[in-house]
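Just one protein chain is left out here, and the rest sit where they should.
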Amino acid sequence: MSYYQRTAEFTSRRQQNWSRNQNTVAFVSSVKLGPVAHTVLVALMITVLGLIYLTQATRATSYDYQSQKIDSQIADLSNQKTDLEIENARLTSLETVKNSSVAANLKAPSSTQYVSQ
Amino acid sequence: MSRGGQQVASIMGTLSAPLSVLSGTVRRHRPDYMIILYMGLLMLIGLVMIYAIGPQRANVLNNSYGSNYSDTYFFVKQAVSLLLSLGAFALMAVLPYTLITKHGGKLLLIGFASCALLAITGWAHLSIAQCSLGACRWFDLGGLGSLQPAEILKFGVLIFVAGFLGTKVAQRKVNDLHETLIPLAVITALAMLFIVVIEKDMGTGIALASIIVTMLIVGGISKKIGAIVVGAAVIVGIGFIIIAPHRIDRITTFFQGDNTSTTDAASYQIAHAKIAIGTGGWTGVGIGNSVQATGYLPEAINDSVFAIMGETFGFLGLVAILGLFVALLMRLLKVMDHLIDIRLKLIAAGVFGWLGAHVILNVASMIGIFPLTGITLPLLSFGGTSMIFIAAALGLIFQLSRYTVHTSRLKEATNENSSSRRGIGRPRYAGRSSS
Partner (left out) sequence: MNLELQKGSRSRILAGFIFVIVGIFIIRLFYLQIIQHNYYEGLATSEQVKSLTIYAKRGLIYGLEGSTPVPLVLNQTVYTVTADPYTVSDDTKIIDLLEQVAGGNVQPNLQGLLGNKESRYAVLAKGLTTVQAQKIKDASFSGIELQKTTQRVYPEGTLAAQTLGFVDYDGNGQYGIEGKLNSQLSGTNGLLKTVTDVSDVPLTIGDKNINKPAVDGKNVVLSIDRAVQSHVEQALVDGLKRNGGDHASAVVMDPTTGKVLAMANVPSFDPAHYSKVQDAADFNNPVVSAPYEPGSDMKTLTMATGIDKGVVTPTTTYNNLGYIDIDGIRVLNGVGLGHLGNITLQTAMNNSLNSGFITVAEKLGDGTNITLQARDTMYDYFYNKFKLGQVTGIEVSGELSGTIIPPTDPQGNAVRYSNMAFGQGLDVTMIQVASAFSSIVDGGLYHKPTVIAGTMDASGNYIPNQISTPTRSVSQSTADQVREMTHIARGTLFANIDRPGYEIGGKTGTSQTLINGNYDNNQTVGTYLGYGGDSSPKYVIMIQVSGKNKTLEGGRDAEPIFADISNWLINYLQLQPKG
């Protein structure tokens, strides 16, 4: 059957359906890709999917470094806080208060009286 | 006549034809797309690896040098190299190969010149040359990245020697001492001078030697002379090792066996490469879970990437990757085998030797059966120059694969009796591809 030109694009499934009155015509798109192109496309799609998976999988490791930084910041800040608390305790301690200039200006009362209401 | 005999006869027949006619006698056909497939798969796997371990490499560098690499810096760079390599591949695939084979000599001279330039700028301590430990191997082109002139030299040697040796083989003078071997030895010696002595890059030297030896083997050198050549190469190699003390160190640490000492740099790298591979098991620890890449294994993204892949993908993954490399190499052999022009055959043989040497040296040093040579794994390692040149070489072979000659195995073509449909298979239509 080599004397006719292919006009319409169709594939014949005659060989698969030898019984009569079977519709053996299917229409095929005009864009044809060879098998290698198919393989390449499939490989690309798999890679893209793999990269999407990777995007989520490797997020965790970079968070590790961020959390390490934040941890050390927290440690520094709580160190500062305890240092301030110690300073506060020192400044409000009895010795400091007794020796402060405010205390020097206080006088001890000579007598205390209570008034009943 | 058997099929093989027919083939040999046709090749010998064409060899006796004048050389200038050779390129015109074979009709162009569809090239071997499987080369693209294998190369592409390898490049994509490399990209995936760099995406996974890039952030860790950036962190290691940031912590130790205070630099400021972002997490995607290495991935972006590798993607750019990938695109450049594909561009180089495409360029070499469409540029007529005669352009390249005709100017083999000029390419060689450019190679030598660039190496000499590097050496001079290195002596003069200009900033364009990137030097470490007294040896300058790179041109630092600032924003454009870096360029390794040794790769240009390798490419130039490959093209030139393929042409030169091809001519000699066609003249049946391959075994001749004066015509063939001595000029070859001179070129090799000069190239080795630049690469091994001035740049102190033993790994690249071994790769160059294996390119030349492969070409000699395919060129049909006689067994006796071949043995002498190989023997001489080994002796020279040992000589180079003895001259350089750091190479002796590497040999001694290698022969100390399965040590896991962490004192000197080479044994540290081998030890950690083996730890990385060993922890992989059957299927590896998974992408992104590689711990060795977080800074324990030096050169995790270029030289040692095979070990990291071992940790990430496990035994099955490594077998698959080795399989891809073997498939690519076999494809090259097939192309080489079916090329008629001896010079083109030798080009294919050279590329085979190049790729094969890199893969074998890198993998062998990673698994501890050969000392470290600092050679990169083609297409998978991070590094633009190496990938671009390998892609260019593969592009050239891709183009050459259009000119292969295949005998048809169809019964109809070999004049066998095809009245029975046995062995004929499906009907073949014009336009449908055959493989």
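Letters A and B mark the chains in the order given here, with residues in each chain numbered from 1 onward.
As a working rule, contacts are C-beta pairs under 8 Å (C-beta built on N, C-alpha and C of every residue); 3 or more make two chains touch, one makes a residue touch a chain.
Quick caveat, the model's predicted, so the values are computed rather than measured.
Asker: Just to verify: which one of B:Thr167, B:Thr294 or B:Ser418 makes contact with the chain not shown?
Answerer: B:Thr294
Asker: Touching the left-out chain: which of A:Met45, A:Ile70 or A:Ile86?
Answerer: A:Ile86
Asker: Based on the whole complex, identify which of B:Ile217, B:Ala233 or B:Ile251 touches the chain you can't see.
Answerer: Residue touching the chain left out of view: B:Ile217.
Asker: Quickly run down the residues of subunit A that touch the omitted chain.
Answerer: Its contact residues with the unshown chain are 60-61, 63-65, 68, 79-80, 82-83, 85-86, 89-90, 92-95, 112, 114, 116.
Asker: Using the document's contact rule, name the residues of subunit B that touch the chain not shown here.
Answerer: 4, 7-8, 56, 59-60, 63-64, 214, 217-218, 220, 260, 274-275, 277-282, 285, 289, 291-292, 294-296, 310, 314-315, 318-319, 322, 325-327, 329-330, 333-334, 336-338, 349, 352, 356, 360, 363-364, 367-369, 406, 435
Quick note on the criterion: only the chains that are shown with their structure count from here on.
Asker: Taking the mean of the C-alpha atoms as each chain's centre, how many Å separate subunit A from subunit B?
Answerer: Each chain reduced to its C-alpha mean, subunit A and subunit B end up 39 Å apart.
Asker: Subunit A touches which residues of subunit B in the complex?
Answerer: Where subunit B meets subunit A, its residues are 33-34, 36-37, 40-41, 44, 47-48, 51-52, 55-56, 59, 71, 286-288, 294, 433, 435.
Asker: Contact residues on subunit A for subunit B in the complex?
Answerer: Going through subunit A, the ones touching subunit B are 34-36, 39-40, 43-44, 47, 50-51, 53-54, 57-58, 60-62, 65.
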